[in-house]
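Step one of this worksheet: look at the structure below.
Every protein chain of the complex appears in place save one, which is left out.
Each chain gets a letter, A and B, in the order it is written, and its residues are counted from 1.
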Amino acid sequence: MIPTHYYLFLGAALFTIGVVGVLTRRNIIVILMSIELILNAVNINLVAFSRYFQAVDGQVFAIFVITDAAAEAAVGLGLIIALFRNKETVNADEIDLLKW
Amino acid sequence: MFGSYLPILVHFVVVVVVAGAIMGLSAWVGVKRPSREKLSPYECGITPVGDARGRFSISFYLVGMLFILFDVEIAFLFPWAVVYRSLGWFGFIEMFLYIVILLAGYLYIWKKGALDWTR
Partner (left out) sequence: MITVQADDLVRILPQAILAGFAILVMVFEPFLPAARKTLLGWFSLFGVVAAGAATIRTSFSPGLAFGNSISADRFSLFFICLFLLVAALTLLGSFHSLERENINHGEFYALLLMATVGMCFMAASTELIMIFLGLEISSLATYVLAGFKRQDALSNEASLKYFLLGSFATAFFLYGIAVVYGLTGTTNLLVLSAQLGRSGEFRPGAVFAWVALLLMFVGLAFKVSTVPFHVWTPDVYQGAPAPVTAFLSVGPKAAAFAVLLRIFLGAFASAGSGVFWVFWASAILTMCLGNLAALLQSNVKRLLAYSAIAHAGYVLVGIAAGRGEGTAPVLFYLTVYALMNVGAFLLVAHLAGTGERWTRIEDFTGLGYQRPAVAACLAAFMLSLAGFPTTAGFFAKFYIFRAAVHSGLIGLTIVAVLTSVVSVYYYFRLIVVMYMREGKAEAASASLPWALRVALAISVVGIFYLGLYPTDFLLLTNLAAVPLP
C-alpha cells in the first residue's frame, strides 16, 4: 500500500511543473497544456484524499474537474483558432496589440 | 497462491489462440496484391514520412475540440451506470435530461456545419 503523502508529492510536483510551464513557455498551446497539468495535479490530490478518508466524494469531484478541464481545453482551442486565423501565430510574445 | 490468477492465464491463452487463428487464416486464405500504398505503415491517414513540423488543417482542431467535449461526458455515465438501480426513476430522469442537453449541443454543432468535413 502506497502511503498517501507519496500521491501528494506527485500532485505538488505536477502543480509546480504546471505553474513553471505557464510562466516560462511562450507557445500558447503549451501554456494551455500546463494549465491542464495543474488541474490534473488537483485530481491526483482529490483521489488520494478520497482514499485516505475512505469516502467517495473526492473521486466524484475529480470527475467534475475532468469535465471542466475538457470544457476549458475546448474553449481554449477555439480561442487559439480564432487568433490564428487573424494573426497566423500561437506565440504569446506576439499578442501585443494591447499593452500589458 | 497463484490460483486466483488462473482466469487470467486462461484469458491469455484464449487471446493468443484467437488472434493467431485470425491472422494465420487471413495470411493463408487471403489474396495478396501488394502495392506501394498498401505496404507503407498505417498512420491514420497521414503521410507517415515527412517533416514533423508540417501543419495540420485547422479542421483537425475543430474535430478535436468537439471530440473532447462529447467524449468526456461519458465520465458521468460510468458512475451513473454503477448506481443506476439504487437511483431508480430519479436517476433515469436526471440522465435523460442530461442526454437531452447534450443532444441540444449536438444539434447546434450539426446545424452550424461544424461536422461538415469538406467545408
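Assume contacts are C-beta pairs under 8 Å (C-beta built on N, C-alpha and C of every residue); 3 or more make two chains touch, one makes a residue touch a chain.
This one's a predicted model, so the numbers in the text were calculated from it and none came from an experiment.
Peer 1: Touched by the hidden chain, which of the shown chains?
Peer 2: The undisplayed chain, in the complete complex, is in contact with A, B.
Peer 1: Since one chain has been left out of the picture, which residues of chain B touch it in the full complex?
Peer 2: Residues 86-88, 90-91, 101, 104-105, 107-108, 111-112 of chain B touch the chain absent from view.
Peer 1: Given the full complex, what residues of chain A touch the hidden partner chain?
Peer 2: Contact residues on chain A toward the absent chain are 8, 11, 15, 18, 22, 28, 31-32, 35, 38-39, 41-42, 45-46, 48-49, 52-53, 55, 57-58, 61, 64-65, 68, 71-72, 75-76, 78-80, 82-83, 85-87, 92, 95, 97-100.
Just so we're on the same page, only the chains that are shown with their structure count from here on.
Peer 1: From the C-alpha centre of chain A to that of chain B, how far is it in Å?
Peer 2: 24
Peer 1: For a test of understanding, state which residues of chain A touch chain B in their complex under the given definition.
Peer 2: That would be residues 60, 63, 66-67, 70-71, 73-74, 77-78, 80-81, 84-85 of chain A.
Peer 1: Under the touch definition given earlier, write down the residues of chain B that touch chain A in their complex.
Peer 2: The touching residues are 58, 61-62, 64-66, 68-69, 71-73, 75-76, 79.
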